[in-house]
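Got a structure for you, questions after.
Excluded from the complex is one protein chain; the other protein chains are retained at their positions.
Order of writing sets the chain letters: A and B. Residues in each chain are counted from 1.
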Amino acid sequence: MGADSLLDIQNLKLDLPDGRRLLEGVSFQVQAGEALGVVGESGSGKSLTAMSVMGLLPGLYASGQIVFAGQNLVGLPDKSMRKLRGARIAMIFQDPMTAFLPVRSIGAQIDEQIRLHQPRSRREARARTVQLLGRMGVPDPAMAAKRYPHQLSGGLRQRAMIAMALSCSPDLLIADEPTTALDVTVQAQILTLLREIRDEGAGVMLITHDMGVVAQACTHVAVMYSGLVVERGPVRDVLDRPLHPYTQALLAAIPPLEGPRPEQLPTIPGQPPTPENRPSGCVFAPRCGFVRPDCGVRPALIETEEGRRVACVLYAV
Amino acid sequence: MIAALLSRIGQMALVIFGISVLVFCIFFATPGADPTARIAGRGASPQVMERVRAEYGFDRPLPVQYVRMMEKLFVSRDLTSFVNHGQKVVPEVASAAPVTLSLVLWAAFFWVMGSLGIGIVSAVLRDSWVDRFMMVLGLIGLSMPVFWLGEVVNLFTQSRWHDTWMFRWVPPLGYVPLTENPLGWARSLLLPSLTLAVSFMGLYARILRSELLSAMGEDSIRTARAKGAGPVRVWLWHGLRLSWLSYVSLFGLDFAQLLGGGALLTEVVFALPGVGRLTYQALATLDLPLIMATVMYAAIFVVIANALVDGIYALLDPRIREGQYGR
Partner (left out) sequence: MNVLLEARRLEKQYKLGGGRVLHAVSDVSLQVHRGEALALVGESGCGKSSLGRTLIGLTQPTSGEVLFDGHRISGLSDHALRPWRARMQMVFQDSSAAFNPRRTVGESLAEPLRIHGRKNIRARVDDLLDQVGLARSVADRYPHEFSGGQRQRLNIARALVLGPDLLVADEPVSALDVSVQAQIVNLFRDLRASLGVACVFISHDLSVVRQMADRIAVMYLGSIVEEGDGLEVLDRPAHPYTKALLDAVPRPDRPLPPPLKGDVPSPVNPPSGCRFHTRCPIAQPKCATDRPSLQPCGVGRRVACHYPLVA
C-alpha cells in the first residue's frame, strides 16, 4: 500500500484558526478502479476530508499528508492545485440545483470546465459536452445542454453534474452525498452510473451517510466518527462483520426492510462530541457499550486482518 | 411572448393613467382651492380669469377637466404657463430633458464604474484595512448632502482657485449642448455629474460588496472552484453574475428617478437648465401647468425604466423569464 495508491491520506489533521481541531488524524487510501465509501454522521468530518483533498478549505490549517498520484497536496500552492482541480480530481455535490449556477445553461457550465483545462474551441468543447451528456443517459443531449438547471429534473441535473465532473477524464472522482437529494428510483440510476465510472478505471471517493448506498456503489468503506476513521476495509467484510462498536451500532440502527419488525430499534445513547469536548481517549468511549479502562488512551487504527483496520481496544493484540 | 409584451404595455399605460389622475386631483381638485386663480397668477384681471376658466373647463365637471388637461398635455401640447407669460410648457420640458439626460448619463457612468471597482476590491479584500477604509469612504460619500458638496466644488473651481493650473479648464456654470461643442459639453458636465455620483457610488459599492460576499457563499461558487477556475474568474464571472440582480433593480429605479427630476439639487447648484431645475422653478412659483407637465414627464420615465429593469432582469435570470422564480 501507499506508493501505488491513487490517493493516500496519512494522518490528516485540520484546525480552525482558534485552535479547535476538526479532523483528528484521518488516514485512508483510494486505488484506481476502486470506490471508497466514507460514511459517518453529520459532523464526523467526512465532507471536510473531501474538501481538503480538493484544497477548498480557506482559513483552515491542514497538516499531515494527502498524496495524490505521488504529489503531496497539503501546502501545495493554489495555482498548482487549480491545475488538478476539475482536471485530475473532480467533485460532485449533494444538491445539483444549487451546485450549478442558476443563471447559465448547463452546457455553458460544462463547456467552461473543459475550456479551463484543455485548449479547445467553443465548438469542440460543446461537442464534447453533448457527447458526455449523452453518455450519462441524458435524452436529447444537444437540447439539454441549452437548458438551465431549473428546467431539468433532479435526476437529469445530477447526471449533468456528473458529466461536468467527468469532462476532463479525472483520475479521482469525489462525490459528496450525490444521491441524498434524489428519489430512490433516481438514486438507483445514479448509483448504477457511478459503478460504471469506477469500472472504467477512475478512483471514486463517495461520501454518504447511507450504508445501503455504500453497499451498492463502493468496494471499500471507511467509517468516520468525530474527526477520525474508526474502521475501514472491504465493503462486504465491514458490512457483514463490523468490528468497531460504532459501526455495529450504526448498522443496527437502520430499520430492516425485511423479516420481523423489531419492537424497538437499537439506538446509540447520547450524542457525538463536539470538537471542544472530544475525549482524549477513544472518541466513542462515552457512548460505547463495551467501554473498558484502557479506552482512556486513544487506540490506533491497527490492521486486524488483510486489508482491514479498526481503532478499538477490543482488537488490540 | 407578444401577449406578455402587450400585457406589459397595458400595465404601463394603466400606471401612467393612475398617476395622471392622482396628480390631477392633487393640484386641480383640492377642495377649497380655485385652480383658476392659481393658473392665472396673482392679481390677474377678471377677463383673464374668465378665459382660463373656459379654456380649462373649470366650470365643467371634473372628468371633463381631466380630459381637457390631458388633451393639452399630450395631444395639442399647447398647455401654457400664465405665470411665465404664456410660455408653452411642453416644449420647455422637452428642451430641458437632454440636459438632464446628459447629466444623469455621465453620473451613472461614474457611479457604476466607481462602485464596481470599490465594491469588488472591498469584497475580495474583506475585513482588511483597505476594505474598511473604502467602506468608511463610501459612508462619507453617502452622507454628504449633494447641494453642500456642489457648493464646495463651485467654491473651489469657480472662485478661489479658478485661475490656478488645476481648475483653469473648468468652464463657467451652465450647460453647453453636445451638438454645439462636444468637448465643452463633457467639460460642463464633468464636475456636476461627479458630484451627483458620489453618494450613489458609496451606496452602490456597499450593496455590491455585501451581495458579492453572500454570493460567494453559494454552492455554485464552490462548484466553480472545484472546476479549477481561478480567483479572477470565480469573482468576476461567477460571483458578479449572481450578485447583479439587486444592483440592477436599484440602478434602474435611481436612474429613472434622477431622469425624472431627482437631480434637482445638482441642477440648481450648477445652474444646469434641466428638468429638475424646471420643477424647482415651477414649485417656487406654483406654476400648475408646469408642475403637471414635469410630474407627468417624471412618471413616464419611472414607468419606462421599471419596464426596462424587468427586461434586463429576465435577460440576467432565466428563472424570471419563465415566471417561476424561487428555488
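Keep in mind that, in the parts below, a residue touches a chain if its C-beta (ideal position, glycine included) is under 8 Å from a C-beta of that chain, and two chains touch if they have at least 3 such contacts.
All values reported here derive from a predicted model rather than from experimental measurement.
In the full complex, the chain left out of view touches A.
From the options A:Asn11, A:Asn72, A:Ser153 or A:Ser169, the residue with contact to the unseen chain in the full assembly is A:Ser153.
The residue touching the chain not shown here, chosen from A:Val213, A:Val230 or A:Leu301, is A:Val213. Although one chain is not drawn, the whole complex shows that of A:Ile254, A:Ala300 or A:Ala316 it is A:Ile254 that touches it. In the full complex, chain A contacts the hidden chain through residues 41-42, 153-156, 183-189, 191-192, 209-213, 215-217, 239-240, 249-250, 253-258, 261-268, 271.
In this text, only the chains that are shown with their structure count from here on.
Rounded to a whole number, the gap between the C-alpha centres of chain A and chain B is 53 angstrom. Considering their complex, residues 54, 56, 78, 82-87, 90-91, 93, 95, 97-105, 112-113, 116-117, 148, 150-151, 164 of chain A touch chain B. Partner chain A is touched in their complex by these residues of chain B: 218-220, 222-231, 233, 238, 241-242, 316-319, 322, 324, 327.
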